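Worksheet for the structure shown next.
Only a single protein chain was left out; the remaining protein chains are all shown in position.
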Amino acid sequence: MKRTIFLWLFVGLVGFVLLPWHMTDRGFTSFDWMRDDAPSTGLMLVMQGGFWWLLAPLLAGLAAAAIQLKIQTPVQRSKLTLWAAAAGLFLTALQGLVIVRAGPRLFETFLTGETVMGGQPGFGIGAGVVVIALLFVLTNALSQTGKGQGDAFVVSMIGLIIALVAVFVFYPVSHILVRAFEVQGGYSLTEFFPRFFDSDLWGLGCVIGSRSCGTAINSLFLATLTGAGTTLLGLSFALIFTRTDFRAKKVLRVLTIIPIITPPFVIGLALILLFGRNGTITELAADLFGMEKTRWLYGFWGVYFAQLLSFTPIAFLVLIGVVQGVSPSMEEASQTLDADRWQTFRYVSLPLMRPGLANAFLLGFIESLADFGNPLVLGGNFGVLSTEIYFAIVGSVADPAKAAILAIALLTLTLSAFLIQRSWVGKKSYATITGKADSGQNAALSPLVRTACYATALPWAALTFVVYSMIVFGSFVKLWGYDHTFTFAHYVRAFGMDFSNGWRFSGVAWDSYFTTLTISTIAAPLTALVGLSTAYLLVRQKFVGKDAFEFSTMLSFAIPGTVIGVSYIMAFNFPPIELTGTSIILIIVFVFRNMPVGVRGGIAAMSQLDNSLDEASITLGANSFTTVRRVILPLMGPAILAALTYSFVRAITSVSAVIFLVSAKHNMATSFIVGRVENGEFGIAIAYSAVLIITMLAAILLLQLLIGTRRLRRTDRVQQPA
Amino acid sequence: MKRTNVISAAILMATSAMASAALADELNVVCSAEQDWCDLMVAAFEAENPDTDVLMVRKSTGETLAQVRAEAGNPKIDVWWGGTGDPHLIAAEEGLTQPSGVSTDELLGWARNMSDISEARTVGIYAGALGIAYNSEILDEKGIAPPACWADLADPRFAGEIQVANPNSSGTAYTELATFVQLFGEDEAFTRLAAVGANVNSYTKSGSAPSKAAARGETGVSIGFMHDMVKLAASGFPLEIVAPCEGTGYEVGAVSIIEGARNFEGAQAWVEFALRADVQSRAPEVQSFQVPSNSNAEVAPESPDLASIKLIDYDFATYGSSETRARLLARWDEEVGDPNPQE
Partner (left out) sequence: MTTLTQGSVHFDGVVKKYGAVTALKRLDLKIDPGQLVTLLGPSGCGKTTTLRLVAGLEMATEGKILIGGEDVTHLTATYRKVSMVFQSYALFPHMTVRQNVAYGLTVKSMPKAEAAQKADHGLELVGLAGFGDRLPSELSGGQQQRVAVARAIVLEPEVLLLDEPLSNLDAKLRRHVREEIRQIQQRLGLTAVYVTHDQEEAMAVSDRIIVMKNAEIAQEGTPGDLYEAPKSEFIADFIGDANLAACDVGGVTDGIASVRMDGLTYQVPAGGLNKGAAKMVLRPHHLRLHSADEPGVKGVVSYAAYLGKEIQYTVDSPLGELFVISGVVNKPFAQGDDVSVQFDANLARLVAA
C-alpha cells in the first residue's frame, strides 16, 4: 500500500518535472516544449518563469513523501498524507481558477507582479497528471485510514468517479443553472419562485379546463407514458427471446436494435411520410376506407409514437439481461408449488425482474424528457420542456434564465422519478444468480402472456421494419415522397471516392464520418468503463453519501443536451480547463452523458449476482480488481454489451449537445445531417443515415461476437409448452 | 493495483493525444447559410489564399449566437458568415462582434443600412424576401383558390391549412410579425395576425419547417423566406410561391467578425472576399437564390426579383432592437399565439 502511494507520487513528480504544465495553442499534449526555449514544465515555470504559485502541488507531493518516510504510526501517517494531498489538490485547482489568461480574477490586491498579471493558459498534460497522481495519493491514504474497508482500489475508484462527475457534470451544469436565479445585477430567490411555478409550466388546463396543460405537465405526461410503454414493449421482446421458441428471433433482434442506431429526425421524417396527412398509409386508408386525412401525427400522439419507436430498444437492452438472469429454479420451485404458468410469471418471474423494469422505466422516462428531435419534428402545438429549453437558448429571443428555470423543472421531474423508482425497488434482494448452480428450465410463458407479447411486440417490429425499409428506399430515390426515380446520386455525393488521381475520398460526408467513428470508438469503452464501475460501486460497496452519488451520476443524462452543450462551452472555454474546439470535449460529453445507461444496466445486472460470489473470490485471495475482472465482468456480458453498444451508438446519433461543441476540425455526422435536413436536402441526409445505420449494425455484431454471451448453464432451455 | 495504474495511465495518454486546438494561421468560420454554399465559399477562398487554412463548420444562427455568447472573452470563432441578420445585429448590440473596416461602397442600400445601424460591426451579404408558398396539389385537390395577398390568409377557405413558425423561437416568423406591423400599423397588424391565426394548424418552432411541410403536403400553405421555397420547388416539390400583394418584408443575411478574433486579418480578408461581386454571383451554382448585396453581382433568374416584389422599407434599427422585440412578442403571445391554445 505504501508502495502504491510512492508510485503515484513518482508519477506526479514526472508530470511536474517532465511534462508541459499548461496547454498550448498547439494542443493539450504538444511536445514542442522539448524544442522551445521558453519554460513549459511545472518545474521550469517555477524556477525560470516566476510562476511561484505552481509550487503548491510540488510542495504537497514532497510533504506527502516526507510523511510516508518519517512517520511510523500508520493511522497518523495516512491522515497526514491525506491532508497533504488534499491541500495540494485544493491549491492546484484554486490557482487554476483564480489566475486565468487575463491575470488574477480574485484577490487582486494580494496577487501582484508581472508574471501574475500576465496570466496563464489552461491546464495541460502536466497539470492533468499531477492532479490525478495527487488524487490517487489521497484515495490510497484514505483507504489506509480504514475507509472503504481499507480497499485502495475501491476507494480510488470512488474518488476518481466523484472527481470526474464533479468536474465534468457539476462544474459545467452549475454555470447554467445559476442563471435561473439571476436578476439584473445579482441573484435572487424571490424572482425564481414565481417564474418556476408559472402556469405555463405547471398548468393543468387540459385536465380541469379546455386549455392545454403547462409544458412541464406535458413533459411529465409524455415521459410517464413513454417510460411505461417502452418498458412494456421491451419486456415483451425480452420474453419472446428468452421464453418462447419464436422462430425469427434473429430478425427480431436486429429490428430491436435498429431504432437506437437511427440518427435523429429520421424516425420523425419517416413517420411523416407514412402517417402524415399526405403519408403513404394515410393515403391508403383514405382510398380504402374513406378515412379522412388528418394531422393527428402532429402533437402528443405523434411524439409518443416516435418515442416508443425510438426508445423501446433501450428498455429491451436493459431487460434482456435481467430476464435471462431470473433463475430457472425459482420458476420451477413456483411450478412445483402448484402455481400455473401465469401465476409463476405474475408472482415469481415478474417481481424478480423488478430492478430491471424499474431501471428500464427510468431510462425511458428520462430519455423522453430529454428528447428534443421528435417533439421538434412532430410536436405541432404540443410543447414540452426540452424544445422550450432549446429555443430559450437559440430562439429569436435568447433567455438563458428561462432555459435554466425550465432545466430545473426538468430536473425536478427526473429527481422525483428517480426517488419513486428507488422506493419501488426497495431494499429487497433480487439476486438470482447465486453461487449455487442450477440447471433447470425457464418456465414457458402462459398462453395469455405469450399472446400479449406477440400482440404488442410483433406489430411494433413490423412497423419498425416498414419504417426502415422506407429509409433505405428514400436514400435511393431522387426526391423521397415525390420523385421516386432510382438514383445513386445521394451516395455518390456523400461517399464518393475519386480514383482518377490516386485514391481520394471525394464525398462530402467522409470527414465527419471518420471523425464520428473515431470519437465514438474512443468514447464507447470509456463510457462503459465509467458506467459499469459506478454501478459496481453503487451495488457492491457501502460508503457515505451513496444516494447522492447515485443521483449525481444521473444528472448529465437528465439534462437536455442543449443545456449541456452550452454549459460545456461556458465552463470549458476558459482556463483552467480549456477544451472547446478539441475532440476531447466531444469524447467527454459523450462519456458523461451516456454513462447513466451503463450505470442503470450495470446495476440491474449486478443486483442479480449474489454477493457471495464476490466474497468467495476475495476470501480466495483475489483483490477487488481481480474479482471484478474474473468473476463479475464475465457474468455481466449482456450488461457490458448493452453499455458498449449504447454508448457507441449514442455518440454517433446524439445531436443536441454536439451542435454546440463541434468545430471545423471535429465535425460530427449528426450535425452534418441536421444541417442538410434544415436545408431540405433530404436525399443526402437519408443516404448518410443509412450508411451510419449499416456501420453501427456492423459494429454491434462485431461487439456481440467479441463479447459473446455468458455461459451460466450448459444450455439455456425453455420448457416446451405442454 | 499495478495493472490498474498502467491502464489508467494509458487511457490518460490516449485521450489527451487526441486533442488539438486552433492555429493562428487558420481561419475559423462559422457558416449559417446552406451547407453547399458554405463549402463553395471555403473552396473559393482557399483557392485565392493558399496560405490560409479555413476551418468551417455550419451552425444555425441561433446556435451560433448562443455559442458566441458563451465563448465571449475567449472566442474560438473568427468570422460568422451567413444567416439572417437579426442575430448578427443582436451580437453587434451586445458587443460580441467588431467592425471589419471593409468598404461597403459597392453594396446596395439595404446592405449598407445593416452596417450603419450596427456601427459597421455587421454587413449585409444577401437579401431574402418573405413570401407565401402553397402546395398546388393539395389546394387543387381541396378546390381552394390560391392566396395572393396577406389578407387572403385570413379567409376561412384556408382553415387548418396554414402553417407558420412561432416568432418566439423563429427569426423568420418574427420578420413576418414585424412586416405586418410595418405594413398595417401595430394594432391592425395584430388583428390581422389573429385572423390568420384562426387558420393556422400549428406554430412550428423552426422557421423553415412550414415550407418543408407545405412541400410534402402536410399543410396547404406556409409563410417563410422565398429563397427557401424556391429551393424546395427547384428540387421537385409542387410548391408555388407568392409575393403578397400588399408588399412584404425581407431578411438580410450578414457577415460579422467576432470580437477578440484570433485571426483578425484573415477574418477581414474573408469579409472583403464575401462582399465581392464575382464571389456573390456564384451562389446560384449551389442552388442558393438569395439576392446578392453587391450591386455588381449577377442575380440568378430563379431568384425572387426584388424589383417586382413590393418590398417595404424594413426598419431594422427599430424592429431589430431587443426592446421592440420583447414588446411585440409579448403582445403576440397575448393576442395571437396564446402559448396555451385550446386544443
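As written, the chain order gives the labels A and B, with residue 1 at the start of each chain.
Note that a residue touches a chain if its C-beta (ideal position, glycine included) is under 8 Å from a C-beta of that chain, and two chains touch if they have at least 3 such contacts.
Quantities reported herein were computed from a predicted structural model and do not represent experimental measurements.
The chain not shown here makes contact, within the complete complex, with A.
Residue-wise, the contact with the chain that is not shown comes from A:Asn623, picked out of A:Ser552, A:Asn623 or A:Gln704. Residues 74, 146, 149-151, 433-439, 610, 612-613, 615-624, 626, 630-631, 634-635, 710-714 are the ones on chain A that touch the missing chain.
Methods note: only the chains that are shown with their structure count from here on.
Chain A and chain B have Cα centroids separated by 33 Å.
Contact residues of chain A toward chain B in the complex are 4, 7-8, 11, 23, 25-29, 101, 125, 128-129, 132, 152-153, 156, 160, 199-200, 203, 205-206, 210-214, 272-273, 276-278, 295, 298, 376, 379-381, 383, 387, 390-391, 393-398, 478-479, 481-483, 508, 522, 526, 566, 569-570, 573-574, 578-584, 587, 623, 625, 659-660, 662-665, 667, 671-672, 675-676, 678-681. Across the interface of their complex, chain A is touched by residues 1-5, 8-9, 11-12, 14-24, 28-29, 34-36, 39, 54-60, 62-63, 65-67, 69-71, 73-74, 76, 86, 90, 138, 160, 167-171, 173-174, 201-206, 208, 212, 215-219, 228, 231-232, 235-238, 322, 325-326, 329, 339-343 of chain B.
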